[in-house]
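There's a structure below that I have some questions on.
With one protein chain removed, the remaining protein chains of the complex are shown where they sit.
What follows is chain A.
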Amino acid sequence: MTVFVIRRLLQSLVVLAATAAIVFVGVYAIGDPAEMLIAPDATPAERAQVEASLGLDRPLPAQFLTFVVNALHGDLGRSFVFNQPSISLILGRLPATLELAFVAIVIALALGIPLGLLAGLKPRSATDEAIMTGSILGFSLPNFWQGMMLIMIFSVWLGWLPSTGRGTTGTIFGVETSLATWDGLRHLILPAVNLALFKLALVIRLTRTGVRETMPLDFVKFARAKGLTERRIVLVHVLKTIMVPLVTVIGMEIGSLIAFGVVTETIFAWPGIGKLLIDSIMRLDRPVVVAYLLVVVSLFIVLNFTVDVLYSILDPRIRVGRGA
C-alpha cells in the first residue's frame, strides 16, 4: 500500500509539471497580455515599465524558470488584472463552484440511482422506455441550451426562481455558502439542476446497465433461493455490486463538474472558478489560468486516488495487503 501511494505521488508530480509547462507555453502563444492590460494611448516608456514590472519583457524560458522556482516555494504568481496572488483568487471563488458541483452530484445520484434501478429491473417496460427517453434527452441536448430553457421556464415565464448570481450567503462551519440561506438555496437550484442533468442521464444509464448485467448472475438466483426479499436482493446484493463502476465514473465526473462547470457558471453568472477562468482567458491573465489548471489537475489526482481507495472498500477482492 505504501509503495502504491509513493508511486502515485511521483506520477502526480510528473503530471503537474507537464501540465504547468504546456499551459504556460500555450497561454504565452495566444497573445501578449500587455496588449490587454495597457491603455492604447500609453507612451512606450510606460509600456516598457509595466512589461518589466510583470516580467513580460524577458524571454519565455526565463519567465517559465521564474514561475517554476516561485511555484516550488508555493507562489503561483500574481494576477495581472487583480494584482492579487492568483491562488487566493481561485481559492476565494472555489467554495461557490464546490457547492454547485456538490449539489449537482447529489441531485444526479439521488434521482439517477433510483430511476436507473426502476428502468433496469423492468427492461422494455413503459417506465423503462420513459426513463431512457429522458436520459437520451439529457445526454444529447446541449447543456447551454438546457440552461437557457431552465431560465426561460422557471425564471421568465413562471417567475419561481432567480436566474443569476449566488444570492445571500451564510456560513456553515466557517465556510461561506449559499446552502445556509433560503435565498441562496433558491439561487442554487437552477444552476445545480442544469449542471446535474447530464450527470443524471449518465448515472441512470450506468445504474440500468449494472442492474441488467447483475440480475441474471447466479448469486442473485442463489439469494432468491435463500428466500431473501426482492427488496434486499436489489438494495444490498445488486446495488453493492454495481457501486464499483458507478464510483469510478462518478469520481471522475465530480472532477469534470468542478473543472468544466464553466458553461453553467457563465449562463447563470455564478461567481465560481469556471467564470473566473473564462474571464481570465479573455484577459490573457496567465498566472490565473495556469494556477487554475494546476488546481484542477490536483483535484483530479486527489479524486483518482480517493476512487482507488473506495474500490478496496467496496470490492474486497481489490483490497491490498490482506492475505487470502
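FYI, contacts are C-beta pairs under 8 Å (C-beta built on N, C-alpha and C of every residue); 3 or more make two chains touch, one makes a residue touch a chain; residues count from 1.
Everything that follows uses one rule, which is that contacts and distances are computed from a predicted model.
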Chain not displayed: protein name in its UniProt record ("cysteine desulfurase", "ABC transporter ATP-binding protein", "Sarcosine oxidase subunit alpha" or "Glycosyl transferase family 2"): "ABC transporter ATP-binding protein"
Of A:V69, A:A130, A:I153 or A:V236, the residue in touch with the unshown chain: A:V236
Positions on chain A where the hidden chain makes contact: 216-219, 221-230, 232, 236-237, 240-241, 244, 314-317, 324
